[in-house]
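Moving on to chain A:
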Amino acid sequence: MSLQERYMLKVEGLTVSFDGFKAVDDLSFYVEPNECRVIIGPNGAGKTTVLDLICGRTRATDGSVKFKDHELLKMREDQIVHAGVGRKFQTPSVYEDLTVFENLEISYPSGYSVFGALAFVRSPNVQHRIAEIAETIFLEDLLDEKAAFLSHGQKQWLEIGMLLIQDPELLMLDEPVAGMSVAERKKTAELLNRIIQDRSVIVIEHDMGFVADIATRVNVLHQGKMLSEGSMAHVQADPKVIEVYLGH
Partner candidate 1 sequence: MTLSKNPLFTRHEAAAFAVLAFVIFLLLPAALDNFRLNLFGKYLTYAFVAVGLALCWGAGGILSLGQGVFFGLGGYCMAMFLKLEASTPENTSIQSTPGIPDFMDWNQLTELPLWWTPFYSLTFALIAVVIVPVIFAFIIGVAMFRRRVGGVYFAIITQAFAAILTILIIGQQGFTGGVNGITDLRTLKGWDIRTDEAKEVLYYVNGALLFVVLFIAHFVRKSKLGRILIAMRDQEDRVRFSGYDVASFKIFIFCLGAAFAGIGGAMFTLQVGFMSPTLVGIVPSIEMVIFCAVGGRLSIIGAVYGALLVNWAKTSFSESFPELWLFGLGGLFIAVVMLFPNGLAGVWTEKVLPQLTGLWKSRKSQPQKEEALQ
Partner candidate 2 sequence: QDYPTAEVNVTGLAVTDTTVTVGILHSVTGTMAISETGSVQAEKLAIAQINEMGGVLGRQIEVIQEDGASDWPTFAEKARKLLVSDKVPAVMGCWTSASRKAVLPVFEQNNGFLYYPTFYEGLEQSPNVIYTGQEATQQIIAGLDWVKETKGANSFYLLGSDYIWPRTSNKIARTHIEQFLGGEVVGEDYYPLGHTQFNSVINKIRLRRPDVIYAIVVGGSNVAFYKQLKAAGINMTEEDPILLTISVTEDEILGIGGENMEGAYACMKYFQSLDNPNNIAFVEAFKEMWGEDIVIGDVTQAAYLGPWLWKAAVEKAGSFDVDKVREAQVGIELDTAPEGYVKVHENHHLWSKTRVGLAKADGQYEVVFETAELVEPNPFPEGYQ
């Protein structure tokens, strides 16, 4: 297996500074296909910023982010999405004025151009796919409901569904279970384990139980740098991690 194929995502020397403050500092890590990578780290470590950099929301000061053979740092947000990278935000962002169905439909990966969107028709294929996704995210009975009426957890799922429908090869989730109830957390872990099958996922989370449920590998970020990397057990035992993050 060539190096090219071995890694889905290569982050090298990634740096960003805000008015002199280095939020991410010469960071490198690699993500393999079909892997669920969890990034943990203290509040303010730069986790969200890393995702922002990868998906083009924030412009990097330096470094490189290679996704397959695309250099993401040079691309616009929508181009990054087309390349196969999906991103979920920390607070659920769904279109409250639209129904669950329409939310998913908007994310359906065709009709990206202006005229494509005008010509887009709700074909049986599209409907089928939407129904399928809705089932995956436990919302099959709520397709005609306005998103505004969903509970917090359901919104989180919907947003994940909006990403899934695009079938991205790399999925990035920022604190997907924050604010969820215990039961919902379980269901979400199940969901993630299911969708990891055919793609790579990067997750940021503070809920260690949840992390243990899903992670194949864990990165610990601290002050913009990699503090520790390895399996969940390895990381949890690392005294540095306990010191800055887990607590005694």
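One rule holds for everything that comes next: a contact is a pair of C-beta atoms (placed from the backbone, for glycine too) under 8 Å apart; a residue touches a chain by one contact, two chains touch by 3 or more; residues count from 1.
How were these candidates chosen? In short, all candidates are chains of the complex that A comes from, given by their letters.
Being a predicted model, the structure only gives us computed values, none of them experimental.
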Chain A in this complex - touching candidate among 1 or 2: 1
Contacting residues of chain A [partner candidate 1, same complex]: 55, 57, 76-78, 81-82, 86-87, 89, 93-98, 101-103, 105-107, 109, 111-114, 117-120, 122, 124, 127, 130-131, 143-144, 146, 148-149, 159, 162, 166
